[in-house]
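Sharing a structure below in structure tokens format, with a few things to ask.
All protein chains but one are shown at their positions in the complex.
Let's look at subunit A:
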Amino acid sequence: MSDSLLLVAMVAVPAVGAAVVAALPRERTDTARVVALGVSLVVLLLAVLATVAFDTGGDRFQLTSSVPWIPGFGVDFALGVDGIALVMLLLVGVLVPVVVLASWEDRAPANRSMRTFFAWLLLLEACMVGVFAATDVFLFYVFFEAMLVPMYFIVGSFGGPRRQYAAVKFFLYSLLGGLVMLAAVIGLYVVSASAGEGTFAFESLRQLDIDPDVQRLLFLGFFVAFAIKAPLVPLHTWLPDAGAEAPIGGAVLLVGVLDKVGTFGFLRYCLPLFPDASREFAPLVLVLAVAGVLYAALLAMGQTDMKRLVSYTSIAHFGFIALGVFAFTTEAGTGAVLYMVNHGIATGLLFIVVGMLIARGGSRLVGDYGGVAAHAPKLAGVFLIAGLASLALPGTNSFVSEFLVLIGSFPTRPVFTVLATAGIILAALYVLLLYQRTMHGPPRGVLFPADGAVGGTTGTDGTTRHGATAASATTGGGPGAASGGTATATLTHEAPARPASRLRDLSRRELVVVAPLVALVIGLGVYPQPLIRLIEPAVAATMSDVGADPAGTTPATTPGSTEGTD
């Protein structure tokens, strides 16, 4: 029986769109990107329709549909959303069209076609929708793993100089986590089979009363997969590589959405299915979370590569999210989910604007830039907004969520909360240092070649490919052979020919790309209430599953905190 086809359509539309784009002739990049944009906008529309149809006071899972898929395994193709999944779908819906637009003028590396890039992108969108909308654990697992393939090809085919290494590392890390989770998924089925009928349906599994020893093992199985995905600190080393080497569009979705599957998984699967084990392991997770906040922030400050830097800031933010999830209060949980959305927007914007800068300069190194603000004020302005959102300045969206997490965690976990708060200061440091070094000061670096070395244009094209090494970017840029540049150009925008006009400000297309994200940063910063209304019932239900005492902290504080942010 199926009640609502809305979610099915949200999976099917991009999947079909991917097939259509892949079937286009190789040289029809213009058609491909128009189709990709159209399809992703349809998905956004469907996500908005789903939000309208969602009743915040209604059942936990809504818009459900279910058909038997593999009867032999007891698997259903079952979709449905709670408030948490719904906001993630909205995030996917917003980010994908933005990414399509941001990649609009990218050029594929030699022998590759942007058509393929857009096809993978749409397939990735289908998997991302599926992973958040699945209410069958097996189906979730299938989307969780299938998601790797498009991202693997996006990084590996269209990424930076070390793309092969980064793609394989990303794939193997995730696959390893996924396989450990597979053991737990099967274990969950076996437990349900011994308690009656074997099933993968989330709602039935939630009712199970699992033996604590078994819970511990199953929890760890799921936890490892999600901790790699999120990523929590000792398992994070794949992200800086993948984030740095991925093309900007891929990096936005990788950090903005894919990693959220990890924290989403904590909330959706670890807590409700294994409440005893979750409580038992919570201190351990919190240690990892807080260590992540501090350690990744310190590492971020030390990075010379801007994309790696942004990746490390994300790891720090995931520490906050994990803190919110495992503090076991509705307020902190709501903050964590809101953080997942806000982080996707803020970091997505930061990645995009960094990508725009890299496209102009051809180097990913912080040291190759300086004084950009004077010549490109709009670029610098957006950069600043993205940075401030990233450090959670009041008035930006991230502030609300970070504040909710901290205030919600304090009653139950004061020590961890206080330690994590130090991360805010570090965040201010790494963001502002980055901004100051690249945007202010005397004009210098690759964008302002010394005494107008004419003909230095080609170096800008070549460098993203031939290594973001400082040497080739800074010294090799000038006299670079004109022929090599265009032939080997990867995903860089066209560089203007004359050194004087070499640094141009944001184009109209680029403004269209950043405008919705900037609007969301500020809009959700002053009025987060609609999202909170969606998220809170689902988080409250999750917290009651885990046996936390939501009554103790929530009713009084939640209205208060939202007043505070208004």
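To be clear about the criterion, a residue touches a chain if its C-beta (ideal position, glycine included) is under 8 Å from a C-beta of that chain, and two chains touch if they have at least 3 such contacts; residues count from 1.
One rule holds for everything that comes next: contacts and distances are computed from a predicted model.
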Problem - Missing subunit (named according to UniProt) among the choices "Cytochrome c oxidase subunit 1", "STAS domain-containing protein", "NADH-quinone oxidoreductase subunit N" or "Carbohydrate ABC transporter membrane protein 1 (CUT1 family)" - result: "NADH-quinone oxidoreductase subunit N"
Completion exercise
Out of A:163, A:307, A:343 or A:364, the sole contact with the unshown chain comes from A:163
Completion exercise
From A:104, A:118, A:132 or A:171, the answer for touching the chain not displayed is A:171
Exercise for the section: Return the single residue from A:5, A:19, A:53 or A:179 that touches the missing chain. Expected result: A:179
Handout entry: Selected from A:63, A:142 or A:356 as touching the chain missing from the view
Key = A:142
Handout entry: Hidden partner interface residues of subunit A, rising order
Key = 68-73, 111, 141-143, 145-146, 148-149, 153, 156-157, 163-164, 167-168, 171-172, 175-176, 179-180, 182-183, 186-187, 189-190, 193, 217
